[in-house]
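Below is one structure. I have some questions about it.
Excluded from the complex is one protein chain; the other protein chains are retained at their positions.
Entry: chain A
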Amino acid sequence: MVRLIQNEWIKIFKRPGTYVMIGLLVLMAGTFAGFTKYDESKQKEAKNWQQIVKAENAAYEKQIKEGYDLSKDRKEYLQGLIKVNEYRLEHNVPADTKTTMLSFVEDGSELLSFAGLFMIIIAAGIVASEYTWGTIKLLLIRPISRTKILFSKYAAVVLFGLFMISVLFLVSALIGAILFGASGEAVHLAYEGGKVIEQSMFLYLLKVYLLKSADVFMLATMAFMISAVFRSSSLAIGISLFLLFIGTNVTMLIAIKYEWAKYLLFANTNLLQFENGRVLVEGMTFGFSLAVLAGYFIVFQLLAFITFAKRDVAA
């Protein structure tokens, strides 16, 4: 099995297109960093952090008092932010007043959908290309079950996705360190169960990256399924990218009127919504979303594996 995945990995990395993807991702992180730096250089000298934190808290409290339509979760979230800021003042844990290496890594997570885009492109091609190249015939006459072959392909897609995300993470850290200096707070303050706790910044960033990647992983799985079922990489890329860019917005529109929107894939891909208390449909929980995602995942995989294993190869 390891050797099958190795085969797929080689096939991905022996194509120039893959390096273009990595290059674009690095370029994008660089451009993003450049803009951030430029933006910051125009700002006036920052005030000291205590003043900023106090101003923030005043704004939050105003929001809580005046915002009538705030959900209970949202209120709790804002309260949490206030608590964190109070903790900062009390224990003298300075907040970042400008971009630092670590805060840039967090900002870099905005580029995750691009890393995801490339993952989708690989997922969309990994089965369909074998048909286009005609190599599927030589691949499927090996003494290896089709299930194993398809599994190795999916594993390669997931590994490639993780690889792209790591590239983004590391490149953001590197560019961040060069442009903003390797300083920054190594401690992340979280508000959990009514208490402010100190967390490792690195672990926090890891969590942000993973939670934010949920949607691209699901879309890559869908692209993989379409690729295996319809043997067309363009169809797989088309549908998946279309959904990647408009799926969330459409789901939000539906969610305004209908409660069943919470069962839609895109209502659940944003796992960070449970952190900031802004859930799409009242009553959704982290566990609920995970269950829905698992449901979609199983359906996608069943479709992919059943059709791939049963199909007559006539290409």
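By our rule, a residue touches a chain if its C-beta (ideal position, glycine included) is under 8 Å from a C-beta of that chain, and two chains touch if they have at least 3 such contacts; residues count from 1.
By definition in this document, contacts and distances are computed from a predicted model.
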Undisplayed chain, where the name is taken from the UniProt record, one of "ATP-binding cassette domain-containing protein", "Heme exporter protein B", "Thioredoxin reductase" or "Protease3": "ATP-binding cassette domain-containing protein"
Given A:138, A:178, A:253 or A:299, the one touching the chain that is not displayed: A:138
Contact residue for the chain not shown (choose from A:14, A:42 or A:65): A:14
Contacts of chain A with the absent chain, listed as residue ranges: 3-4, 6-7, 10-11, 14-16, 133-135, 137-138, 140-145, 310, 312-314
